[in-house]
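Here is the structure we will look at, set down as structure tokens.
One protein chain omitted, others in place.
Letters are used for the chains, namely A and B, taken in the order the chains are written, and counting of residues starts over at 1 for each.
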Amino acid sequence: MVLKQKMTGLNGDEASAYATKQVDPDVVAAYPITPQTIIVERYSEYVADGLVGSVFVSVESEHSALSACVGASAAGARAFTATAANGLALMWEILYVAAGLRQPIVMAVANRCLGGPINIHNDHSDAMGARDAGWVQIFCENSQEVYDTSVEAWRIAEHPDVQLPVMVNFDGFTISHTMENVYTLEDVDVKSFVGKRVYMKTESPRGEVEFRLDPENPVTIGPLDLQDFYFEHKVQQMEAMKDALKAIGSVDNEFEKITGRELKYVYPYKMEDAEVAVIGLGSAMGTVREVVDELRVEGVKAGLVKMRLFRPFPVEELKKAICNVPVLGVMEKAYSIGGPGAPLYEEVKTALYDIPRRPLVADYINGLGGKDTSPDMIRDVFKSLQRIKEKGTVTEPVTYVGVRE
Amino acid sequence: MSEITLKEMAKKPDALVCGGRLCAGCDETIVVRQVMKATRGPTIVTNATGCLEVSTSIFPFTSWEVPWLHSAFENVAASASGIEAAIKAMQKKKEGPLAKYPRIDVIAFAGDGGTYDIGFQALSGAIERGHDFTYVLLDNEAYMNTGIQRSGGTPFGASTTTTPAGKVVHGKTETKKPIDEIIIAHGTPYVATINTAWPLDVIKKTRKAIEVDGPTFLHSLAPCSRGWRFSPEKTIEISRLATQTCVFPLFECRQEKGRPVYELSAPSLAIAKRPETKKPVEVYLEPQGRFRHFFRPTRNEALLKEVQQSIDTRWQILCEKAGV
Partner (left out) sequence: MSEDKKRGWKTLPKGAVPYKSSKDYKTGDWGVAKPIIDHTKCTKCTLCHFFCPEGAIKVREDGYTEVNEDYCKGCGVCANECPVKCIKMEMKK
């Protein structure tokens, strides 16, 4: 049953802060960095006005932000943080620790490019650099999705089959600072959906215990692993991420019933008969959708696949979403310098390698450092895809879009 | 405080049990055993990477019978901040699994690596934010766990693997970072030095540190028979000599109305009152292999004099601060 919702003007940062306020996690430990600053500022206002019960820890660096979240989460609290770019890079060590120690922390990332040179604008290099750490990664197209994901993230993180931290990604400035109409649930409905934190069950020398620091049932969290056990522990994490593929869907199903907004891992758009299609993450896909509509009017059988879930990578859903498209262009705002392509291209191609009729795939790196990805550039990409279709082969696997030579 | 006697404390079961893999004679476990006797109720411990952490948590074994978290090397103060914030939040909201406890104490253990150097930022930040926890520095004066490399806490002249005493350079050329003064300068409510040679003093100061609201800092010397190169049975003896030569004086410092108020502890106060009982620093240096080059092949009088003078100056400054 779709619940009552109110429409408010919120930018992406505000949507993240507002959703988090409604969840009211016990501990918020964050360090300001453009373009996430509005999140911490807004949350501090909520604290100052007594609107939340959270304890706000003004940590002295991002590394300490996530470390404090790990401490708080280990102690059984709900812990939230937010960062971007170099802040995410600074906490890189602890990303692996948080995931390895199975702490269901939620972190908002206002995607921004990594320095150097330093630049405060949007691209996905920060999130991509973290993709191996073991965090669930969801990419939001607009402020509405930021709000929805920021509420849902807690149930995903704490799902008994998951118990992994969740990264809520959205484009810095483009989404974080752009006001949009956002439908928000009532406080009581958010609290009811999110419920109380669910703890993982584990085993200590005393027997079965809940996985949290408690003087009555002491557990040791973060031991030293030697060669005999580390691999096994890592596999446990990998399997949990595999189980997340199903678990996230179950949380999505529950949440879309109360919001009325459909939630999928990938969103195919006009793919049934598409001859050329683009796939990508984030807000730029909204622009691509507009271009696809225009091209369709002009008689081009264009299509789009917007990916929402990136980790765990939804291989089966991707395979279904591309239908029978002969040519697929990956438009991504990231890079893997020296690699055979950029991250999303590599992953999409790997996922599709074994299917009987796999499309030709080409990589279009765009928008690095916040360079605008205009409709004209997208049209150029589709033209390039059409040329590939005519040739029947990809001569240039990786091209840059919108860069001056 | 009246119930704190050695006989009473001896009855208290250890929070850190037998079977850990630290070296025979390691002072770190002696510190931890003595410190943990002073707990007054439910306690959560967090531990930086180092000898103690690594040797007491080798999977699938754990020596800790209290809730214990290790996450990384440089962030124990941030971990402690998070744990303390979690406790505060749950108690404020009156919900969550820790809300039922009227009080939970948080203790952070770290070595000199995780405190003077890589962990300094997190410690400084945690103190500035005023979290209610007790930080115990286990100072064995080098990165012992990775093989005796120098740290900011390594004393002048000590030979470590990255400051070896060679033909041209005589061990570490820099002096030991004055960590106590730095922490006191932060306005930390209670700072004290402790020495396992005086267990009752350790326990009483730890209890004070736990009881004081806000961040508190205990600095323990932790002689390492491997890294300092002496025979393991001499651990407590070397530790005692450190205080008897005023290399490691015992004192407490509280903040009273915005001013640091110093008080020498009994073993050091005795020396201040009767300076003739102060032992020359070489009595402390000679038994340690890491200072071997001070004495062999010939006595390096210049080096010994330099060390004695700097110890004397620091001791004098401390006595002045303590009003003795």
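What we mean here is this: contacts are C-beta pairs under 8 Å (C-beta built on N, C-alpha and C of every residue); 3 or more make two chains touch, one makes a residue touch a chain.
A quick note: this is a predicted structure, and the numbers were derived from the prediction, not measured.
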| item | value |
| --- | --- |
| Option from A:225, A:256, A:275 or A:346 whose C-beta touches the chain left out | A:225 |
| Listed residues A:204, A:287, A:336 or A:374, member touching the removed chain | A:204 |
| Among A:2, A:235, A:355 or A:403, the residue in touch with the chain that has been omitted | A:235 |
| Residues from chain A at the interface with the omitted partner, ascending | 100-102, 163, 200-205, 209, 211, 219-223, 225, 228-229, 232-233, 235-236, 239 |
| Sites on chain B contacted by the missing partner chain, in the whole complex | 6-7, 9-11, 14, 16-22, 24-30, 33-34, 56-57, 59-63, 65, 196, 199, 231-237 |
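Keep in mind that, in the parts below, only the chains that are shown with their structure count from here on.
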| item | value |
| --- | --- |
| Interface residues, chain B side, partner chain A - complex | 42-44, 46, 53-54, 57-60, 62, 64-72, 74-75, 77-83, 85-90, 92-93, 95-98, 101, 104, 121-122, 124-125, 128-129 |
| Touch list for chain A against partner chain B, complex | 26-27, 29, 53-55, 57-61, 63-65, 67-77, 79, 93-94, 97, 101, 196-197, 199, 205, 210, 212-226, 229 |
